[in-house]
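Here the complex is missing a single protein chain, while all its other protein chains stay put.
Now for subunit A:
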Amino acid sequence: MSERVPILKIGDVLLVSIQFDLEDQMVMDLQEDLSQRIVDTGAHGVVIDISALEIVDSFVGRMLASTAAISRVLGAETVVVGMRPAVAMTLVELGLSLGGVRTALNLEQGIGELRRSRRNGPVPR
C-alpha cells in the first residue's frame, strides 16, 4: 500500500500539496482521487503546490499537464504554484514549458488567479 497525496478542500478550491518525489503508482492514485473529489465537491479550481519539490523531471511535468487536463474536462481550472527557481531553470533546459498549465508564484496568488478567472473568464495571456 503506497502513500497517497492528501487533497484538501478550501471553499470551492481543492489544494494538492506535493511534499515528496512521486512514483508512478502515486501519480495514478492522485489523479484518480482528485477527479473523484472534483466530482464529489463540485470544485471549480485546483491548486497544486510544488514548493517542496526540488527536482521536477519530464515525468512530473507530464503528470502536471495531464492532471490539469483531467480537471479541465471536469470543469475545474488548475494552477500550479510555488515552483522553485532552480526547478524552472531545469525544466527550461530540458525544453519543457508546461504549456497549457497555469502557474502562480505562491498559494495566495494561485487562489486569487482562480477566483479572478471564475469571475471574468480566464485571463488572456
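Everything below uses one rule, namely that a contact is a pair of C-beta atoms (placed from the backbone, for glycine too) under 8 Å apart; a residue touches a chain by one contact, two chains touch by 3 or more; residues count from 1.
By our rule, contacts and distances are computed from a predicted model.
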| item | value |
| --- | --- |
| Protein name (UniProt record) of the chain left out of view, among "RsbT co-antagonist protein RsbR", "ABC transporter", "Sulfur oxidoreductase" or "Nitrogenase molybdenum-iron protein beta chain" | "RsbT co-antagonist protein RsbR" |
| Omitted-chain contact residue, chosen from A:8, A:52, A:73 or A:89 | A:89 |
| Residues of subunit A (touch criterion as defined above) contacting the omitted chain | 10-13, 79-81, 83-85, 88-89, 91-93, 97-98, 103-106, 108-112, 115-116, 123, 125 |
